[in-house]
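Shown here: the complex without one of its protein chains, the others still in place.
In order of appearance the chains are A and B, and numbering begins at 1 in each one.
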Amino acid sequence: MHINKNIAISETGFVFNPLTGDSFSTNQVGQEILRKLQGGTNQEELLKHLTEKFNIDKTTLEKDMTDFMLMLNSYQILMDDEKA
Amino acid sequence: MKKRKITVGVTGLNNIDSPGPGIPVIRALKESELFDIRTIGLSYETLEPGLYMHDLVDKSYQIPNPSTGTSSLLQRLEYIHRQEKLDLIIPNFDAELHNFIKLAPQLKSDYNIATFLPTQKQFEARHKSVLYEFGEQNEVKVPFAKMIFSASEIYTLGEEITYPLVVKGKYYDASVAATPEQAVNYFHKISAKWGLPIIIQEFISGNEVNVTAIGDGKGNCVGAVPMRKLYITDKGKAWAGVALEDDKLIDIAKKVISNSKWRGGCELEFIKTKEGEYYLLEMNPRFPAWVYLAVGCGQNHPEALVRLALGEDVNPYESYEVGKMFIRYSFDQIVNMSEFEKISTFGEL
Partner (left out) sequence: MTKLSYERPVITKLNTGTMNKFGTRTEYAPVTQIDGVPVKKLIADYGSPCFVISERTIRDTYKNAVRAFKSRYPKVQFAWSYKTNYLNAVCNVFHSEGSWAEVVSIFEYEKALKNGVPGTKIIFNGPDKTESDLRTAIENNSMIHIDHFDELYQLSEILQDSGKKARVAIRVNMDTGIYPMWDRFGFNYEDGSAWSAINKIFAHPEMDFVGLHCHIGTYMLTTNAYSVAAGKLCDLAFNIKQRYNKNIEYLDLGGGFASANTLKGSYLQGGDIIPSVDDYAEAITSTILNYGFKPDELPTLFLETGRALIDDAGYLLGSVIAIKRLSDGRRATIMNFGVNLLFTAFWYNHRISPAQEISAQTEDMVIYGPLCMNIDVVRENINLPLLNKGDNVVVHRVGAYNMTQWMQFIQMRPKVVMIGMDGTPHIIREHETLDTMLRYEKMPAHLKEFKL
């Protein structure tokens, strides 16, 4: 699993995927996740980082992350490594 | 003379191949000799081309879709007004007019934002489904039409109407039927798509001619310019058209405006038969996208609308230059992603 490197994420939460031409809007936690993924952080580290930075328990975060990753996948922002 | 500075909000910035009237209206406003107009674009979509035409549209805001209702719209307009101090709003979409008409008194009383719109009654009186009655009341010929709710009614139309006839949907679609069987067939096709009722209309053959006009709401027609389409797109929209010299048509248009005491801009669509009779097919309750042809002919209807909205008396335009044509073209604007980002993220550009 890796994030498409050329994804542009702006301070405003605007996300542009040059591969597909699609643009998106995301919130603060979403931005944080995308930036960390771009920086090569793995899932475990990401969960740890987010629970430290935000006021959230691990179970809820995991549930929300699963859903978020699903969406990133369906938007072709996140790619399976085998396919890449 | 020094031009008066005013700020005008305009909708309908979708200057695409089947264009909205917003950009033509703005061009007319920018050419006003009386006003120095700052234009505020009001858009529903982030890809409306007018948003990115910075030489015409000084600033733009997204506004909520008409289906979210008047309270959302009012709240958004309130916000825009705080930034821009709007003097006037010119809505240009049929679908949004209901809400703007409803809000008009409050916009005026609470924010001193003027509009110049038909009354709710006028707006409804010219609906496709009741246009025949509108014609009778305003002494203009309209093809006989009847609403029906069941296909079986087609067989009992009898004396009222002869074949061929037109089978029309409530909002869109129309087909000419030569026999009752065909009519029933179209009834099912169109009602499946647009629902009931279906409108059965007398078929009138002839040439389509259109008039862009403006009424002062007291029975005066302030301006009227007739046009015939010379070429149409595959969507039936005018591609090119020419201004006509047709006194009879102008008289009819003036009569409709005057009898109905129409308030605001409008487009009248007629069929002119071989015998030289005019039948009103449709009355659109706002300026058409080709309104700029009127400006080209010497009648600036949007400017007149601004003056009427601000409460001024306007002397009707008596003449216009004939033989002017309009030829539409499309144009690919190059836009930076950052502009799209701005309007998408902040709803302002």
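By our rule, contacts are C-beta pairs under 8 Å (C-beta built on N, C-alpha and C of every residue); 3 or more make two chains touch, one makes a residue touch a chain.
In this text the structure is predicted, and so the values were computed from the model without any measurement.
The missing chain, though absent from the view, touches A, B when the full complex is examined. Residues of chain A in contact with the chain left out of this view: 15, 22-30, 32-33, 52-56, 61, 64-65, 67-68, 70-72, 74-75, 77. Residue-level contact of chain B with the missing chain is found at 44-47, 61-73, 75-77, 79, 95, 98-99, 102, 149, 195-197, 344, 347.
The rule is simple: only the chains that are shown with their structure count from here on.
If you check the complex, the residues on chain B that touch chain A are 337, 340-341, 344-346. Contact residues on chain A toward chain B in their complex (touch as defined above): 10, 12-14, 16, 23, 25.
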